[in-house]
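All protein chains but one are shown in place.
Then we have chain A:
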């Protein structure tokens, strides 16, 4: 027993980096919508990057801590507090047992990630701890969290214990203490009116010249019919020059498919494994975190990149994360 859910929030689920290797059995990948924030949150508490975290959506939960915990919050700004006092994001925070950790609605972004030292303890199923709530398995009993649920955490590793010691001493009589350093916000690419990089899809050339131009030029707005499965966008209608005979085939996170309505749908973490609509493009993996932080009403634009450019950007991001890991270990006296 580590924490009890007092209020569950809108859609709070246990997630990790997703369930790979089972798409041929129709099992979705799932996992954190914003894997960058999720991984950094884990790094901050000394976990492995793939350990299970809580994903918060639009409005966060209230949690009663039943033991001392080292935690970190990354991603959208949900104004987290411990016993009513603000705690800062993007850094390790040590919190005393008996305290209440509370999140508000999202003031910026759409999703936040709560990592705890050791990671959340739910059963590993098909190599993953992520929740597939549509099919009702994985994560915490295959569903979103509810009031009175009690979550456990796994035993923290040596590095996590080292970090916890650093900040536990500093707390004294206080309910919590936090690091006086943080991960630079510039690491997270969230911006107000983002331009997201997109690779051409297989049916790109089947769209009318006008549709293709509008796709790159005009803004698209996220509609309320958007969730972990996909975001429906509102913008200039996209039409094919002539009808296409489509055969269902694999779709990936970031696939931008265009149903007959002409309004694109961007498939995200909980997408089905197979889809049958024409694909105008794919959001580059490196920009999926930006996309996952958009909420209904937000506006996004698309910019074309090649597969090679998208892969290079992903490599550059990965190198940055490795440097961050080293910098944190030096700062905290682990190296």
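Heads up, the rule we're going with is that a contact is a pair of C-beta atoms (placed from the backbone, for glycine too) under 8 Å apart; a residue touches a chain by one contact, two chains touch by 3 or more; residues count from 1.
Assume contacts and distances are computed from a predicted model.
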From "YCII-related domain-containing protein", "Quinol oxidase subunit 3", "Xanthine dehydrogenase family protein molybdopterin-binding subunit" or "5-oxoprolinase subunit PxpB", the hidden chain's UniProt protein name: "5-oxoprolinase subunit PxpB"
Contact with the hidden chain (one of A:153, A:226 or A:285): A:285
Contact residue for the chain not shown (choose from A:58, A:126, A:171 or A:299): A:126
Chain not shown: contacting residue from A:20, A:216 or A:334: A:20
Residues of chain A (touch criterion as defined above) contacting the omitted chain: 20-28, 125-126, 132, 135-138, 199, 202, 247-250, 252-255, 272-274, 282-286, 307-308, 310-312, 314-315, 318
